[in-house]
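Here the complex is missing one protein chain, while the rest keep their positions.
On to chain A.
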Amino acid sequence: MSNSKVNAIPESVPLHRSTVQELHSWRTRDISAIFNETRSQFSNTLNQLAETDLKDASSLSSLAQVYKDFQNLESQQKVLQGNITDAKTRYRTQSDELPPVTWENWDAYREGRLQAPKLSNVFADVEREKKGNARAMPNDSLSRLFKALPHILADPQCILPDERTDDDLQIEGGRIELTCPITCMPFKKPMISRKCGHVFDFDGIEQHLAGQPTKDCPQSGCGQKVAMKDLIRDEVMELRCKVAATKSTSAKAEEALHTV
């Protein structure tokens, strides 16, 4: 080090008290609103497609990929934001451990005996460290719906590829029933049990539980218990019902056309 060229001024110096404020003000622009807006547009598209009686839904499989790309973009943005915050904190800590620049230690900083951190290096370090644990995007409900959409548009009562491994779903002749097993009416607000995957209408299961914390799953042969807290909205079933309703309306309209 001493043999190499010695700088006329230090390569870096610790963060000065007066610039701390400025460091704090550097942050990435919050664009979560844009992501949320885009997501709600995806959701609208999905709903519009469910309300359209498409004869050929095969081309829609690419929509799932488009949504996945969008999710990746959002996740990258989040990682970037996190890295910037981490880098700022780390830079500040490292900087604070060093004595402020004075005439007495100027040479030490200039010659590299004292080395202050560089923000760009710290950021590069953080990025390198975080690269390994980049999280895979979880399958959120929209991504599941986009994957299911082409199948459900072809047949609202079909068994989806990812449901085939579950052998105890409510399947009659290889079809998913669109009626609640308790009320026997078409689903209005389908709720799925996270424990066993059985689906019931909100009203039906609520009246069945009748204020009791837990009961046997109403599906015959199911050994699980069910409680209100185990039940979540079944958006796939909602999609099935919506598509089935669209198809039946359009079938009726077609029939009416023929009678005329």
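Just so we're on the same page, a contact is a pair of C-beta atoms (placed from the backbone, for glycine too) under 8 Å apart; a residue touches a chain by one contact, two chains touch by 3 or more; residues count from 1.
Note that contacts and distances are computed from a predicted model.
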item: Per UniProt, the name of the complex member that is left out, chosen from "Vacuolar protein-sorting-associated protein 36", "SUMO-conjugating enzyme UBC9", "LSM complex subunit LSM4" or "Large ribosomal subunit protein mL43"; value: "SUMO-conjugating enzyme UBC9"
item: Residue among A:25, A:59, A:102 or A:220 that touches the chain left out of view; value: A:220
item: Given A:160, A:182, A:228 or A:245, the one touching the chain that is not displayed; value: A:182
item: Where the unshown chain meets chain A, residue by residue; value: 170, 179, 181-185, 203-204, 207-208, 210, 216-222
